[in-house]
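Of the protein chains in this complex, all but one are displayed in their positions.
And then subunit A:
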Amino acid sequence: MQKKTLLDGQKIQITIKRLCHQLIENHDDFANTVLIGIQPRGIFLADRIQQELQIILKSKKILKGNLDITFFRDDFRRKDGLVTANSNSIDFIIEGKKVILIDDVLWTGRTIRAALDALLAYGRPEKVELLVLIDRRFSRHLPIEPDYIGHQVDSLNSQQVKVTWASEGAEDKVILLSEKQ
């Protein structure tokens, strides 16, 4: 395996700050907007975005939930092995709210398709936007594009993009893994 660092801790911090300012441009004080992190890896970024927004806006609490999409996947019974589910925790009502879906890496777009479906179980949002840290562009299987992008990469299907976080005991880092030629 060959490893290439795409973003280090400092760059991630700058990127998150920028994403937060872009969010504030569109959503003011977040009075009618909620953050939803997609399980299992999007929740770390959602945490960071929430913390940063609260610092910048000096506001009380910006609503954030975690959404699991396992039971909404379109590859159930079509691929080997079972994806085990994670917990959902959305303790507010989504009906009529603006929702920012947050994930670490956008690749084929299938996870986001499932997330849009899963979200409906909690009500009909007024608007849904997508924020990702890494956009693996030109590799979409579905017509889905992010509204807020941390960093774009061009990658092969055989490559993997991994994001690790200090809050899970590793360090803030984005790496590109490729098979050795």
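The working rule: a residue touches a chain if its C-beta (ideal position, glycine included) is under 8 Å from a C-beta of that chain, and two chains touch if they have at least 3 such contacts; residues count from 1.
Keep in mind that, in the parts below, contacts and distances are computed from a predicted model.
Engineer: Looking at what's absent rather than what's present, what does UniProt name the missing chain, "ABC transporter permease", "Aspartate carbamoyltransferase", "Putative thiamine transport system substrate-binding protein" or "NADH-quinone oxidoreductase subunit N"?
Structural biologist: UniProt lists the chain that is not shown as "Aspartate carbamoyltransferase".
Engineer: For the full complex, which residue in A:Ile56, A:Ala121, A:Leu142 or A:Ala166 touches the chain that was left out?
Structural biologist: Reading the full complex, the residue touching the unseen chain is A:Ala121.
Engineer: Who touches the missing chain here, A:Thr5, A:Asn26, A:Ser59 or A:Ser87?
Structural biologist: Answering carefully, the residue with contact to the hidden chain is A:Ser87.
Engineer: Considering the entire assembly, which residues of subunit A contact the chain that has been omitted?
Structural biologist: Listed in rising order, the touching residues are 68, 70-73, 76-77, 81-82, 84-88, 117, 120-123.
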